[in-house]
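Dropping a structure here in structure tokens format, bear with me for questions.
A single protein chain has been omitted; all remaining protein chains appear in their positions.
Let's turn to chain A:
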Amino acid sequence: MMRMDTSSPAVFVNAEILKMYLGRRVRAVIQVMRNDAGVIVGQSTDGNQITVKGAQAFPPAHFVEVIGIADGSQSIRAEICTDFGESFDMTAYNGLCQLANGKFKNLFL
């Protein structure tokens, strides 16, 4: 198995936590609300809005995981986008975000 690159781990974020990691590599799951040219506007797992730049279009209402650099308090410059399909447990993911940035931060970063 090829070793993965773990030099800059992506932080699990939602819209709230995104703000704390500006300039860093983050990953977030959003639900696609609409697609504009090269930009996806979606809802984060905590209900707030996140904009994803440099991403291809995804079907609306799908859940998409975005890994990229946080370049704004509400936006991510996408590197990798993965379509998670039409059903996804946002609450659970949000819980994960809280834990991964809270008490268990040391496990993830």
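Everything that follows uses one rule, which is that a contact is a pair of C-beta atoms (placed from the backbone, for glycine too) under 8 Å apart; a residue touches a chain by one contact, two chains touch by 3 or more; residues count from 1.
By our rule, contacts and distances are computed from a predicted model.
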item: Listed names "Cell cycle control protein 50A", "Replication protein A subunit", "P-loop containing nucleoside triphosphate hydrolase protein" or "TATA box-binding protein-like 1", matching UniProt entry of the absent chain; value: "Replication protein A subunit"
item: Identified contact with the non-displayed chain, of A:G38, A:P59, A:G72 or A:G85; value: A:G85
item: Where the missing chain touches chain A, by residue; value: 1-6, 9-10, 27, 29, 63, 65, 82-89, 91-96, 98-100, 103-104, 106-109
